[in-house]
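Now for chain A:
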Amino acid sequence: MKKELLFSGIGGQGVITLGETLCDAAIKAGYNVTFVPFYGQEKRGGRTMCNIVISDGVESPIISEADIMLIFDERSLHDYQDLMSPDGTLIINSSMVQIEPTVECKDIRKVPFNDLAVEVGNAKTANVVAMGYIAKLLPEIPYEIIKEKVADSFAAKPKLIPVNMEAIQKGYEL
Partner candidate 1 sequence: MKAIYEKPQVFTDAITTYCGGCGHGIVGKLIAELIDELDLRENGILVWPIGCSCLSDRYYDMDAFMALHGRAPAAATGIKRADPSKFVLCYQGDGDLVSEGMAEIMHAAIRSEKFTVIFINNAIYGMTGGQMAPTTLEGQYATTAPKGRKEINSGFPVHMAEIMGMMPGVCYSERVTVTNPGNVAKCKRALKKGFENQIAGKGLSFIEILSPCPTGWKMSPLKAMEWVDEVVAKEYPLGLIKDTTKEEN
Partner candidate 2 sequence: MGEKVFMQGNQAMAESAIRAGCKLFFGYPITPSSEVPEYYANVMETRPEEGVMFIQAETEVAAFNMVAGACATGHRAMTATAGPGFDLGQEAMSYMSAADIPSVVVEVQRPGPGDGEILAAQGDYFSAVKGGGHGDYCNLVLAPYSVQEMCELMQEAFDLAQKYSNPVVLLTDATLAKMRESVELPGYKEAPDPKTVRNALTGCKGREPHKVVTCGDGAVQWEEFNLRLQEKYAKIAANEVRYQEYNMEDADIILVAYGSVARVCESAMKLAREEGIKVGMIRPISLWPFPNVAFEGKKGKKFLVVELSAGQMVQDVKLAVDDKKDVTFFGKLGGTTPSPKVVLEQIKKLV
């Protein structure tokens, strides 16, 4: 098994946290995982992107083509859509992205993650809704492990665990 993933957004949207949490889950599921973050030089509001490779063996940490790409803002779509595998899944946060993708990709999903997060009751959970959505596309990593790792990431703020569990379930059931 080898999956190449690219998540990109603006600093503060939580795509890096999402990526790290998914990596933790993939490791627990027994895979080799590399995670490479890329930051803009600005401390706030800059580009945050990560390459994740989940595989059985040692692989390049730099991806060739994304099997799953998660796009949280318009500039990310513009910058990275060419790295999409034609057979992969391009997930666009339609709450934030109005422009149309130009890349040839059979499977494009537009999901309003921010609106769904508001429905859950906490606008900050958009990335966790996305995690649930991605979990469904990665059956190799047991959903229970992903949920456990999301809960672990809120260990310091246990009050937030229930709403985030609701958020991940919302994404998973879409």
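One rule holds in what follows: a contact is a pair of C-beta atoms (placed from the backbone, for glycine too) under 8 Å apart; a residue touches a chain by one contact, two chains touch by 3 or more; residues count from 1.
How were these candidates chosen? In short, all candidates are chains of the complex that A comes from, given by their letters.
These numbers were taken from a predicted model, which means no experiment stands behind them.
Novice: Which single candidate from 1 or 2 touches chain A in this complex?
Specialist: None of the others touch chain A; the one that does is 2.
Novice: Using the touch definition from the top, list the residues of chain A that touch candidate 2 in their complex.
Specialist: Its residues touching candidate 2 are 20, 23-24, 27, 32-39, 41, 58-65, 83.
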